[in-house]
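If you scroll down you'll find the structure; I have some questions about it.
With one protein chain withheld, the remaining protein chains of the complex are depicted in position.
To keep things simple, chains are lettered A and B as they appear, and every chain counts its residues starting from 1.
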Amino acid sequence: MTDNVVREFAMRCPVPLPPGERVVLGHGSGGKLSAQLIRDLFVPVLGDATSELARLGDAAVVEVRGLRLAFSTDSFVVTPKFFPGSNIGELAVNGTVNDLAMMGARPLFLSAALILEEGLEMEMLGAVVASMADAAERAGVAIVAGDTKVVEKGSADGLFVTTAGIGLVPDGIEVGPERARPGDRVIVTSPVGSHGVAVMSRRQEISFSGDLASDSAPLTELVDAMLSAGDVRCLRDATRGGLASVLNELAEASGVAMVVDEAVVPVLPPVRAACEMLGLDPLYVANEGVAVAIVAPEDAERVLEAARSREQGAHAALIGAVEEGPPRVAAKMGLGVTRPLILLAGDQLPRIC
Amino acid sequence: MKYLDEYRDDGIARALLDDIARAVTRPWTLMEVCGGQTHTLIRQGIDQLLPAGLELVHGPGCPVCVTPLALIDEAIAIAKRPEEAIVCSFGDMLRVPGSSEDLFMARAVGGDVRVVYSPLDALEVARRNPDRTVVFFAVGFETTAPANAMAVRQAKQLGIENFALLVAHVLVPPAILAILVSPGNRVQGFLAPGHVCAIQGWTEYEPIARDHRVPIVVTGFEPLDLLEGIRMLVTQLEEGRHEVENQYVRAVVREGNRPALDVVAEVFEPCDRAWRGIGMIPGSGLRLREAYRSHDAEVRFPRVGGVPASESEICIAGEVLVGRAKPHDCPAFGTLCTPESPLGAPMVSSEGACAAYFLAGRRREEVSA
Partner (left out) sequence: MCLGVPGKVVEIHQQDGIRMGTVDFGGITRSACLEYAPEVDVGSFVVIHVGFAISVVDEVEAARSYALLAEMGNLEDIDLPKTADGVPAEHYRPGTTGTRG
């Protein structure tokens, strides 16, 4: 039962709230339910249709005294806290750094807010914080502000980290989700599915082993190289919801269609094997070090080469092209058949059948 | 991956499609029984590459789809007693609609529901939580019964008292028979489910083929398996034969898996089962034998689920599951009924025909005036 104060505020909420409706995990998985929540609650209440918030870029770009600042925030709630190749602290730094980089900004400063569960081992906390320091140094950013809260046992899953960051967008750089045009090419910078599979391998219910590692990494240098090489229209990092979700978001924001060739999307062999074993589609599995770039066709080869010249982009691939709308995403498969890549409601669950 | 990748070869697929096209001289209606086979056929667009006149209708081989509504309500009711019980389940059961909610929603309001990959994982959860009863939602066909049987047999042998099965097992041959004898049946040949037959063999299908004069081909799940199976089926039909043949030679033998069948027979016995959407099919289910009845969740938690509400009136899951309708024949397909807000089980299970059609972008045919 909602109590009176809550009800009073809820009535002031300008958008209708279906009575009895509850938040489900799908609202946080980066798919259709997430998008609905953002579109139907957050954007109308906190901003409006014309606001920077509504633009739904990876970061907001705001102008202050002639300078363009990129500003972004991200929360990290992954369990387990440490998994092959990375950990929640490193994710928290790289995640926000990458959100800023996706708007063409040079990331500069981060804040870090920690919510700690009573009983958390100090050694775990120390390890996370040390990882954050390492990641910040590697990414070339400084953590300049922070906060700590402790909640009763059972109220937070060990620890949660929220980072916020600011960066500067240089003059002449225009990158945004609404800028894709028919004819543009689609580039993916790195193999997909590695992060989600690495995390899953450590979950007690579905444990498995293999040459798996999260791909969490700062993408700033890679993005710089690509931006210098040609007309990059859109950039988005593929996180929860996977590559397919990002393509859908960009298609929606730009009002265009996209067709990609499934066979050329890079997937590391152990990741492919794990997805096969669990009945998952790698195109929908979470990533932490993968960016999608929509590039003007005449610059596509150059931008691809620039990506490949960087460690993070060694497996970069030209996977498809943008076509006339209405917004939809399709994947070409064998036998000349295409299938739609729709936005899923929530996370894929490993299937039995 | 060996024994997987090579069965996806495009060149061979095209050759098989060509062969099938050459063999077909008149219309045939075929049914693939297993949801996994439906999934591959629709996802890869194989059904639309087959020659005109060859129609594929989809069978009831989606255990998630046919699990009785009452048992889902039961699982939800048990989950909502987290101080006493933990419900463990395969992932795809979580979003199947019960009378008023699903297991996912039950978790959202504090129910203890955990996804597991294997029934032995659920047994492990029981070991680690001795103060609560772990109820494993035992759905599946003959393929999964041996695994579930082993889990409960281990529980008994190791003295793990706090482990119970909520049994929803269903059997394939009675379902095929029910389809064959139903009025208006158009199915002329069956692709039998390869992994079910890996366990049970195909001896039970021989009298069906003989008595009802339908060819049956035991078939695998990769594109080349399905195409080869269809080719074998079409060849039999064109030649007027009605035998049981085996396409899935790398994994299935006629006698099946004896050790698995023995353990299943030790733990389970046949019973009547109502299939969601289809109705009662006699002798089509499994239940725990007397010796294992103490590990039966329905005995530990006597019907706490209440009387199930009736299904949505618009949902035609029953018709879809027996191949009498295609998902996009349903007036609610893709509009009122989507994977996020399903009216019935076949739209929410990744193996359900409705979900397969939806995810593949099939839409309602335009009805001409």
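Basically, contacts are C-beta pairs under 8 Å (C-beta built on N, C-alpha and C of every residue); 3 or more make two chains touch, one makes a residue touch a chain.
Please read these numbers as outputs of a predicted model, since none were measured by experiment.
One of A:G28, A:P44, A:G210 or A:G255 touches the chain omitted from the figure, and that residue is A:G210. Where chain B meets the chain that is not shown, the touching residues are 1-4, 6, 9, 11-12, 14-19, 21, 34-37, 45, 47-49, 51-52, 55-57, 61, 63, 90, 117-121, 140-144, 146-147, 150, 154, 157-158, 193-196, 198-199, 221, 224, 228, 249-253, 257, 259-260, 263, 326, 351, 360-363, 365-366.
Where chain A meets the chain that is not shown, the touching residues are 207-212, 269-270, 272-274, 276-277, 279, 335-339, 351-353.
Definition applied: only the chains that are shown with their structure count from here on.
In the complex of the two chains, the chain B residues touching chain A come out as 1, 4, 8, 10, 13-14, 17, 35-36, 39, 43-46, 48-49, 62-64, 90-92, 94-95, 104-105, 108-109, 114-117, 121, 140, 144, 223, 339-340, 349-351, 359-361. Contacts from chain A toward chain B in the complex involve residues 22-26, 32-33, 205-206, 272-273, 276, 278-279, 330, 333-335, 337, 339-340, 342, 344-345, 348-353.
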